[in-house]
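The structure follows.
Missing here: one protein chain of the complex. Every other protein chain is in place.
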């Protein structure tokens, strides 16, 4: 059995990792840490674990955690992870970091969006953890920069199109909508039930910090530097991201040609489902799963393509993709622990 | 006191009209009809009216209703209204029709999207009821084609921009999100609580019937025939439409120039609020009101403009705008009966 | 025009008072205070007020507010109001306090549930502000202790029954369910969207601080000291309280006898609606209104009565009832400013 640890486990992503790992056939959870809740049973902080685990949150040092684990997930916030990840790596153990700290190749871009970086030497080493694009590099990585939730939904939605060369790369717009768990469990007015329920709004319009991460990866796919227009919105649901992506056509292309391209691109992927013509995803169909569903439309008159992509922000957008990465890094079956079907309704 | 009737009053729009008209200072509700619920007190069908009105649904003929009313709102479905509106008009009374039956100038466009039309002679006479654009024509109209909810949100969001000539008219994308009340009160699986709650999806992608209505009005504003890419989505909320609209710039334009243009265009409008720079609307801020809130961003690098527009689909998108039209037609104060503040939270 | 002030206006109850008072036909809002948001336009803190008021939050002293107002609403928290209310009263102005600080007749009971009291001399003077029970005293009061939301729903639900002497006063159980706005706008984990949405729980089981307030008023009604079993629950909705109340019968009583008693008791009350046999209220029917709806069932075999009572916690349970009290205190029409119909859906 693989021994796994979760460093900074008391947020929504941390407990999601725990939920997946406790039911993973090849993993034993060796440590879960939280400074705020140290000493408390996980089930006191998240009552859904009542009777299902005896684990308690510990306030252990990176060294202590690394010493008892084969792989460590860091679910610390941006700007904090950069200080702990080097210590976790020191021991030679594999690390999957769910913060933004190691996702950007360019130090200057990171420092402009976030803050000064204490471990820039790791930026080059870290592998951006989208298995559908970087599977081989992930297998041999020691440090994974696990992608952001918005980026995952947009990159998976656009990868086949950008690779095909059929899109006008200056024309891309991503109109994304996310559930509230993306904002984390910190108590703030904007995340209160009464502020979100029965509401819907755009936020971070044209200035969201995920934009450079998205642009970096889309540029790799397109083989040329490119920028996008990205507008995120806040949905009154717990989980899920749906991105509606608009692209101009370079030349006349039909929906069925696009479906062929997408089906071919993802034909060996267990977690990406391309829907048949006329069908579009609903976030309720991927809730709680590591699946991404994609629907495609084309308007030859307007020379425009519409791609709709849905994931669960906490699973394929965070903890699930992290476990998929772990499986690859450790030579386990890629889908192990990630086969549940979305709970509906 | 003006005597008003509501023909086909048992749907969500019909009861919303009743809610507004019962508290309108210059109106007395003379008749509310429903074939399905005839004889029942309104408060049995909508318990929020309990103790607040003694009105019952009647199954009266158009003639009977017209004979006791100065103005009649038709809240019948598309394809049904066309048969009743001519009878209501015959009496010389003013009619505000909330269906799509008289909104399209071109008979062929209507018949392609909906069905064959039984009263095409009225298409030319009907005035499209957006007061912010057609106030003078509305004042003297006998028949108002009350706009659709998606079209209202998009047309109000784009009118100043298209009039300014600063937008590339071939570039417009409207990514709209609507609450469930837009689907009406007919029992169907897709509108069930369990199908919608915790979900979010696109539907009618590139094929929604509101598209020609939107394109007709945008073309008038732009002074040239134009098409758009329109993708509606279903939000798990009762009320509200938020449209995120993307437009290419013809030349470099800043957000502050755009704000000036919008503020100037709407400076005398009581129901359209242009938000200051960096602020974007939330549908919870307009819920239950006739207000439209608009936020604007610009990205000179990408030469792209983002406009976010929010209304309540049942009020500014239907019943409230209908009452605003009635006020104009009858020489009442334009805002009478429409001054409530959004209930929050 | 009456000049009204709201002291501590930035919480949900404070902004609800503002919403009502801005549309009250006989009132001008002279001051709204908030220490936290001083200097900010109300519409920056609550965007639903955008374009509808120019008011800003001020950080004024009680004296300053009292000097420009005829009546002051205090929406300060429990334990804070007790320090400010005496200063507001000093000026001779009328004060309506929405905290718990002046609701309990017995100082010792207050101090056991809350904290030591800095102004116990006012406990006797304060009038408990349920107009349906204490209308005449309210008219001449200088200080109103505005009732709690749970107490209002339970007291209105039980008043006719207790007055009738038909209930076993040792048998009363109130199973109450409240929307989240009852918890206020303070950011805390338990009020986050993700903690509440799709959930439902009991809390404060048998130990909620509203219990003594409820028991005090029920004892007055019953003419004898009595206790109840009170269990509150948290509903995933913004607004509304529904209390399902169980009482043992002293002797055989039918639902229709009970309906007669309730209809008679409330026959002159504009804001209490007793539903006909077989009908029970839904909180969505009273949302945003000052109305209370009551449904009644009886089971003679089990000798048990069931009463279901619904209010909006922020209106009849707080701000609306406060305005009703103000209307009475100032000789205005009791229902002025409180006649809207619940927004549905």
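By written order: A, B and C. Residues from 1 in each chain.
The working rule: contacts are C-beta pairs under 8 Å (C-beta built on N, C-alpha and C of every residue); 3 or more make two chains touch, one makes a residue touch a chain.
It should be emphasised that the depicted structure is a prediction, and the values quoted were computed from it without experimental measurement.
Undergrad: Touch as defined at the start, partner being the missing chain; which of C:25, C:199 or C:335 qualifies?
TA: C:199
Undergrad: Sort through B:1, B:194 or B:207 and give me the one touching the missing partner chain.
TA: Selected residue, touching the omitted chain: B:194.
Undergrad: Which of B:33, B:60 or B:181 sits in contact with the chain that's absent?
TA: B:181
Undergrad: In the complete complex, the non-displayed chain touches which residues of subunit A?
TA: Per the touch rule, subunit A residues meeting the hidden chain are 12, 15, 19, 22-23, 46-52, 180-181, 197-198, 238-239, 273, 275, 279, 281-282, 284-288, 291, 293, 339-345.
Undergrad: Could you please point out the subunit C residues that touch the chain left off the display?
TA: 170, 173, 175, 177, 194-195, 197-203, 205-206, 227-229, 231, 233, 235-240, 242, 244, 246, 280-284, 287, 295, 297, 299, 301-302, 304, 306, 308, 310, 345
Undergrad: For subunit B, which residues reach the chain that was dropped from this view?
TA: For subunit B, the residues touching the absent chain are 12, 180-181, 185, 187-189, 191-198, 236-238.
Note that in this section only the chains that are shown with their structure count from here on.
Undergrad: Return the chain whose centre of C-alpha atoms lies at maximal distance from the corresponding centre of subunit C.
TA: For subunit C, the chain whose C-alpha mean is farthest off is A.
Undergrad: In whole angstrom, how far does the Cα centroid of subunit A sit from the Cα centroid of subunit C?
TA: It comes to 45 Å between the two C-alpha centres.
Undergrad: State, to the nearest whole Å, the distance from the C-alpha centre of subunit B to the C-alpha centre of subunit C.
TA: 36
Undergrad: Where in subunit B do residues touch at least two different other chains?
TA: 197-198, 238-239, 281-282, 284, 287, 345
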